[in-house]
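Excluded from the complex is one protein chain; the other protein chains are retained at their positions.
Right, chain A next:
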Amino acid sequence: GPEVDMHCNTARRGNSNSRSGSKVKEEKPKKGQARRSKAKEKKKVLREQCEEECRQDEEAPKCSKNHRNEKAKTEERGDFKRKTKDSCDEERNHISSDSSSESEELSADEEESQEEKDVLTQEELEKLKEAVEEKKKLIANLRGKPWPMSKKLVTLRESQEFVEKYEGALGKGKGRKLYAYKVMMMKKWMKFQRDFENFRTACIPWEMKIKEIESHFGSSVASYFIFLRWMYGMNMILFGLTFGLVMVPEALMGRPYGSMPRKTVPRSEQAGAMDFAVLWDFGGYAQYSVLFYGYYNNQRAIGWLKFRMPLSYFLVGVGTVAYSYMVVIRTMARNANRDGGGDDTSFNFSWKMFTSWDYLIGNPETADNKFASITTSFKESIVEEQESHKDENIHLTRFLRVLANFLVLCCLAGSGYLIYFVVRRSQKFALEGLENYGWWERNEVNMVMSLLGMFCPMLFDVISSLENYHPRIALQWQLGRIFALFLGNLYTFIIALMDEINLKRREEEVVKYNMTVWQASLYNGTVDDNSTTSTIPVDPADVPRGPCWETMVGQEFVRLIVSDTMTTYITLLIGDFLRAVFVRFFNYCWCWDLEYGFPSYSEFDVSGNVLGLIFNQGMIWMGAFYAPCLPALNVLRLHVSMYLQCWAVMCCNVPQERVFKASGSNNFYMAMLLVILFLSTLPAIYTIVSIPPSFDCGPFSGKKRMYDVIQETLENDFPLWFGKVFSYASNPGLVLPFILVMILAIYYLQSTSKTYKAANMDLKKKLQTRQVQGW
């Protein structure tokens, strides 16, 4: 009808001309006023029509009063529902054929009022903006809609046309230039974001390697390598921090080697300082370098930049821990969001059915294995479901389980004692001079720890066969025990180290006393002149040195990590590679089939390797404060591990027969990492807070406590009021209430989350009963 023509002409005029706003000509009285009032009525009719359609159509947003919006929405709805589309097409055809008669009349009218009323009323502007925003949201969400590509392309093009058409219209009025600028910046920003995402994915290393492993071994083995890669990224950042802010400034701007006692190899050690054996042990020139704590000078500001070295050292130490916490917690939160809240055992069968196939598998042999494992798992769960109602011999099982736990505890205690004993023995050797002993005695501690880490898990495996658990639960127990083993070993090691530190500190007292004696002896040789107190030039190598306990701690950790790495690689080569070679080539001349029988090819032990990686990282966190070279060492180690293990997996391992993940989600390993992070920063924090630093080595020498450097910086480098504010803030009267408020907040959040969970359960039940009732 005519109202449609008018409305359509308006739209077309809008398109073809200056893209101005709608031609609502309500205010100014003109010759066409009568027609205009008729137009208003017809607008009302059209609006009602539109609302009618809106009500029927669930997807359309609320109706607007602006006709162009109505038209646009009809266009939009036409994309979703064919019938409306058809009717819209019909309308359009109808319009184009019928418009000629009315158009001349209207066009003159409209041209006049077009110049007058260029601005949309506020309300219509809002509605138009809303429509444009909706279109933009639609475009952003298009990729998440399960439509075929052709439909998505059509919708995209139409929506983009709409947005372009009317975006310009929105820019009328005062804010026009600003709006257009904003729109352009938004577009540029989106494009930049997309390019950056593309660039970022291109930069991810080792993608092809991991993909190959995924297709051969499935996603659980590949998850280890993805974890390794993530660790590598984190260690790169830690390396960047320690290298850039600690090692490089001291090397470039600090005093050079040989200029101070702490930076020089003592005369007594100089003979063997360059020997490979000494260097491998991180003594000699390696010890008196930027790699360890002892080399750093305690000068407050060095170089022309006035770089505050001690402050930087302290802050980098704190910063590495803080960064690690942030990254681990952020990853945990992301994983938790994705997995939707943890393990539920209420959908066992459905999950087995719908989610057990691994779509990444591309290798037929792996696929066969997967089929077999799925079948076994189905059969087992069916049997279990039936047997869960049966009552077995509970008492025997319980007794056996208690026995098994007792054996494990004995094992753990035994290994802890062994380590303690070995560390004390090594102290004895050190006192008597290490030259008298062979290689084994020198490296006893590290070897014992590594060997324990290798053999005890096997022992636990054997013991757990007593327990008769479901394989998934048995795996969790196994992981828990290995975790306890590593933790126990590490802490025993630290306790033994503490003893050594105390020993060194007593030695330091002796050296300090001897120092005064030695200095007096120096002056005795020259004329006793009270007026000129010139310092006699002494070669730094001859000055008596205190035992620098911090460097000793750093060295111990570095040695531990090196020996751990070596043990891992050697086990890999012998346990996997040589075994595979043996099975492959000796199979021809052996009595039984080696490939299916006893040795056979080894499987890749995902959980064992992940635990090893986590503990390695724990040791890095522990030692990084005293040996800034540790993150660098770790980056190197992870790099080599990646290539070596990728090769070993593809070459020597076979896909696992039964795939039981330790837990459904990645958060299990992340949680362990978080615990280790917490536990490994505790000893470092303890030593920083309670033990006074050595008097002649390191950036904090001469201070009473290492954290005094903060106090010093506040006093000297910041304005006075800052120090006052800080002292108020660290007042216990302020800190205690703050802690109290935080505890209250945690309690509140926990109780709300409990309420949400309960509400969830309620709704679930309601849904079930409602559905059942409905039928």
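List of remarks:
Just so we're on the same page, contacts are C-beta pairs under 8 Å (C-beta built on N, C-alpha and C of every residue); 3 or more make two chains touch, one makes a residue touch a chain; residues count from 1.
Criterion: contacts and distances are computed from a predicted model.
Matching "Calcium and integrin binding 1 (calmyrin)", "Ribonuclease P/MRP protein subunit POP5", "Sorting nexin 4" or "Pre-mRNA-splicing factor SYF1" against the UniProt entry of the left-out chain gives the name "Calcium and integrin binding 1 (calmyrin)". Checked against the hidden chain, the listed residues A:Glu133, A:Glu164 or A:Glu197 yield one contact partner: A:Glu197.
Of the candidate positions A:Phe192, A:Trp280, A:Phe349 or A:Trp647, contact with the hidden chain is made by A:Phe349.
Touching the missing chain, out of A:Trp280, A:Phe371, A:Tyr686 or A:Tyr756, is residue A:Phe371.
Considering the full assembly, A:Asp358 is the residue among A:Asp358, A:Glu500 or A:Glu550 that touches the omitted chain.
Listed here are the chain A residues that touch the chain not shown: 139, 142-146, 148-150, 152-153, 156, 194, 197-198, 201-202, 211, 214-215, 219, 223, 338-344, 346-351, 353-364, 366-368, 371-372, 374-375, 378-379, 382, 385, 661, 664-665, 767-768, 771-772, 774-775.
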